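One chain of protein is taken out of this complex; the other chains stay put.
Labels run A and B following the written order; every chain starts at residue 1.
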Amino acid sequence: MSDRLNRRRISLAAIVVCCAGLVSWACTARGEGGEPRYFAIKNARIVPVSGAVIENGTVVIAKGLITAVGTSVTIPPEAWVIDGTGLTVYPGLIDAGTNLGLPPEEGAEQAAATSGGRGRRRAAPPGPIAAGPEDRPGTSPWRVAADELKIDDKRIESWRNAGFTTALTMPEGGIFPGQATVIDLAGARAGDYVVRATATLPISLKPTDGWFTFPDSLMGTIGYVRQVFDDTAWYAQAEPIYEANPTKTERLAYDRTEMVLNCALQRKEIVLLPGNNSIQILRVLRLADEWKIRAVLYGGQQGYAVTDALATSKIPVLVSLKWPERPKDADPEGEQTLRDLRFRDRAPGTPAALAKAGVKFAFYSDGLAEPKDIFKSVKKATGAGLSPEAALRAFTLEAADILGVGDRMGSITPGKIANLVVTDGDIFGEKTKVKHVFVDGNWFEMHEEAAPPKPDEKKPSEEREEGTAAASREIEGVGR
Amino acid sequence: MKIRACFLPLALLFAAFAATPMWAQSAATPAAYAIKGGKVFTLTGTPIENGVVIIRDEKIAAVGAGVAIPSDAQVIDATGLEVYPGLFDPITQIGLTEVSAVSATQDISELGDFNPELVAATAVNPASAHIPVTRANGITEVIAAPGTAGFDSQAGGIIAGQASAFHLAGWTMDEMQIRRSVAMVINWPSIQTRTFDFSTFSIKEKPYSDVKKEYDKAVNQLSDWLDRARHYAQAKEKGSPALYERDLKLEALVPVVEGKLPVLVIADEERDIRNAVEFCSKQNLKMILGGGADAWKVKDLLKEKKIPVVLGPTERLPEQEDTPYDKPMTQPSELFGAGIPFAFSSFGAAFSRRLPQYAGTSVAYGLPHDEALKAVTLNAAQIFGLSDQLGTIEPGKLGNVIVTNGDPLEIQTQVRYLFIEGRLTSTDNRHRELYEQYRKRPQAAR
Partner (left out) sequence: MKRVNLWIAFLLAAGAPLATSAQNPSTVFIQNATVLTVTHGNIEHGSILIRGGKIAALGADLKAPEGATVIDATGQFVIPGIIDCHSHIAIDGGVNEGAPAVSSMANIKDVLNPDDIDIYRDLAGGVTSANILHGSANPIGGQTVVIKLRWGKPASELPFEGALPGIKFALGENPKHSNFTMPPGVPARYPGTRLGVEEVIRQAFTEAREYKKQWDDYNQRKAAGEQNLIPPRRNEQLEPLVEVMEGKRYVHAHCYRTDEILMLIRVANEFGFKVRTFQHVLEGYKIADEIAAAGAGGSTFSDWWAYKMEAYDAIPYNAALMTERGVVVSVNSDDAQEARQLNQEAAKSMKYGGLSANDALKLVTLNPAIQLGIDNRVGSIDVGKDADLAIYDHDPLSVYAVVQRTLIDGKVYFDRQRDIAQRAELEKEKQALLDKEKKANEEKKSEEKQEKKPEQKKKPPKSDSADGAIARGAL
């Protein structure tokens, strides 16, 4: 009798547990394990980018990939159907230069602020003084963004909610800060995010602050980079010879930079070189040619002045969307040169000029604080002559191509990764809302934002958390 | 009668002794000089062809075409030469510096922001090599202004001290001094968001609001000092001697607030000039603008408030990128056209001898030659209240006169004779000595 009761209790308990599990599933945010992997968005306007717009069609997604796109597509029975009436489906947007997942450290932000200059460059920490190239100042090409991702970076969600599914995230600090990673903006663990770990090798030509450590000038920095490429080339030649004939010569010293850079250059990794005004751009084109690297220019805001040279060089451009403007707390009577005024006026016209000249380009947010700032910047570019189609392309297929992942994302094409954004209007429209975002076929449904809580009103979950914290503090107190 | 006769030579000797200044005691020092045969530019009217200038007892005794030459005068034959008042460089650091990089030789800028009681004359080194070098090019008197920034030296505090006017010849400052205090030097606090940080050798940017706050604070402090000086003056005059405590700094400011001692305000940028003029007007200070690179932008204001300008070197780069390339060179003619009194200065010591070159360049860019000449002689004297003594060749004025082999503003012109305080002064100087010495070096063995 008791046995049967017990067994019933146990099975009841088991059922309760299973139900609880199911219930917890339902409450978890979308994008975690146990999710549906088959979707169909039907009756939507589809903008594939790789082909003509489909006014009324269906996109089918299965296990992270797009499996079908078109007007007469069969919707598989296992698919979760999303009614796309009145909605538009675009490829997910790609931000080709960020530090998403690599939030800058607190101290560094302060140091950057006081040292002046754009926030990106950090003041040289009081560390060893570099006397020359052999000290490898500011050089850490072995750092890979993929290894340092902090996926709790709130900006990731913020970007995704605005329609970005992919970003290039770059380590910062120094001349060779490390290797930048292409990430999709969703996943359970850091590794899930990574599309290509060592996608590009950014180089910065900003010398260190101060005149007592090498390099402290632009020419010194360029001279240093040149020497590093020399050393890497030497290593490429010397290492195999040594390994094949170890008894013939003195053994080679170990230099991590040479080793890592050699690997990167052997597999023709993209090298990102900085150039924003026309002089810097032309300089970078010359250097890229001298160093025989697969280069991509980042910055590019004065591209409008040098379209011919860019077109001839075939070097793609990542255009910074942080359009130049007068600093916020500027001296109202401070000098404003005609040069600066012209630059600020014409810079947003660069994307249109590049498009016209057939220069391949994409956009990057360059430290803009919020996605809506990105769209404001894009509006300036379209206002200055860039067609919306070209703008969209720059955010999708061009960006993917330039970053070397154009074969697997950037357009709504069967076989490509299901990175999509579904909106209720034109993606660059001011009033447009993002309804759904798919990242690697994981579905994120946007809800209307609840009104922000009044200051004295707390969300129940917050209260619970506080109570728990208070309780644990009490317990700690007792324990002492 | 016999007694008188033998007293006569003694009397004459005594007279001669009494007449000549103590330090020039030698049988060779003449009682007077007569510069004759040259073209005399008195700067009071048309130049005098074949004129005569008589110098006696430190002063110009007579000048004219047919002036009689006294028998006791040493005649200087100026045939084919030209005679001018000596040039006046009204903002220099001469005597307060020897080698800019060697701080032991620098006495230009004291520590601290408010030093009204300091006087340049205290530390002018009469043996400075800069003095003979400078006068060899025709500059006979200068003003040394403490706290002013020259080549390779930085500006001092807000109230930097009192500028002193002196001749470029003499054994001690007592002998050289024209007027111990001619102006109170004020470096107008400039609002700069972009500064050069020497510790890291790089440009630093500061937010405007921060810089504005610092500026307001500095101006308030300056205003405070002047107010306290006024109270001090009042207390001194009307208050009880028992309660009166002497304050050297405030005491030095009393002539300033009473409008008796002008303030030489150093400012180059438009906003600084505007702010300074407004401030001095409110405070009832007698202002002279020093530097004035942007003076052309505020001509109306300067004209209205009657502010004379002592310009920094005419040969300098424009302040801003978009400013016409020749603005610093055309500015003097613009100021002249607007009726604003101005003088040229070098703002230096080692480059003081370039004074005539600055004036000449401004002539190239439109300033009438006569005006340029005045702007290196008379105008500075007028601006600093010394025109009763200097600036023209007129009887009664000091015998600061140069005799040149041509236009003093032209590069190749040389000074043949130099008179300072009525004494014929040598143009020998360190540079000529080194030249002569090494010219004589025998050919080195190959």
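As a working rule, contacts are C-beta pairs under 8 Å (C-beta built on N, C-alpha and C of every residue); 3 or more make two chains touch, one makes a residue touch a chain.
Please read all numbers here as calculations on a predicted model, not as lab measurements.
Asks: May I ask which residue of B:Val363, B:Val401 or B:Ile420 touches the chain that does not appear here?
Replies: Going through B:Val363, B:Val401 or B:Ile420 one by one, B:Val363 is the residue touching the chain not shown.
Asks: Out of B:Glu49, B:Asp72 or B:Asp152, which touches the unshown chain?
Replies: Among B:Glu49, B:Asp72 or B:Asp152, only B:Asp152 touches the chain that is not shown.
Asks: For the chain left out of this view, which of A:Pro133, A:Gly163, A:Pro202 or A:Pro371 touches it?
Replies: With A:Pro133, A:Gly163, A:Pro202 or A:Pro371 as choices, the missing chain is touched by A:Pro133.
Asks: Could you please point out the subunit A residues that touch the chain left off the display?
Replies: 112-114, 116-119, 126, 129-133, 206-207, 210-224, 226-227, 230-231, 233-234, 237-238, 241-242, 244-245, 248-249, 276-280, 282-283, 286-287, 299, 301-302, 305, 324-330, 336-345, 369
Asks: Considering the whole complex rather than only what is displayed, give the residues of subunit B touching the chain that is not shown.
Replies: These residues of subunit B touch the chain that is not shown: 97-102, 129-130, 151-152, 198-201, 203, 205, 207, 315-318, 321-322, 324-326, 349-351, 353-354, 357, 360-361, 363-365, 409-414, 430-432, 434-435, 438-439, 441, 443-444, 446.
Just so it is clear, only the chains that are shown with their structure count from here on.
Asks: For subunit B, which residues count as touching subunit A in their complex?
Replies: Residues in contact with subunit A: 191, 193-194, 200-205, 207-211, 270-271, 320-322.
Asks: Hey, which residues of subunit A end up touching subunit B in the complex?
Replies: Interface residues on subunit A, with respect to subunit B: 115-117, 209-211, 216, 327-335, 337-339.
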